[in-house]
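Below is one structure, written out as structure tokens; comments come after it.
In this view, the complex is presented without one of its protein chains, the others remaining in place.
Moving on, here comes chain A:
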């Protein structure tokens, strides 16, 4: 079963945990060289950050790719702003999950709600946000569902618009909920280092 494949990969990965300023930080190193880092809130057990780092074809290490949470601060980018980057006044896209839903927030979208349409595209396995005034368009997949090879369901999708922010929610299917509970139990068993650094062996 497909959900099984992903949970097996999680189990076989090398995990390092660390508890620091109210967050449980977990680092996964998978057998194929991929790295994943997650941050959970200690009180609510909500996922705050999940990011990935892969190796490029030539073997160089790329920078972290954020899947869930605030995009990495653009401070490093603005220092060498010799090339090109998105202006700050553009809409910003980020994912922020709740216990029961995958949720995406797009800030800086000052248009009325009836401009937006959000649809599921089952053939491409992605969700598309469109605007009738042709100002914003975004096509994104739900990596959690891709990893577990679960189908996309348009009835699980809903969206609201308030304070210049469009919020798109997708209700987590029960397979994902079960997997996340199991993973949480597993993570709590990990001996998290409460203080500062992970044990870093000096020579």
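By definition in this document, a residue touches a chain if its C-beta (ideal position, glycine included) is under 8 Å from a C-beta of that chain, and two chains touch if they have at least 3 such contacts; residues count from 1.
Just so it is clear, contacts and distances are computed from a predicted model.
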Q: Name the absent chain as its UniProt record does, using one of the following: "Negative regulator of systemic acquired resistance SNI1", "Peptidase C13 family", "Replication factor C subunit 3" or "RuvB-like helicase".
A: "RuvB-like helicase"
Q: Would you indicate which residue among A:43, A:134 or A:189 is in contact with the undisplayed chain?
A: A:134
**Q.** chain A residues touching the omitted chain (full complex)
**A.** 56-61, 80-90, 130-131, 134-139
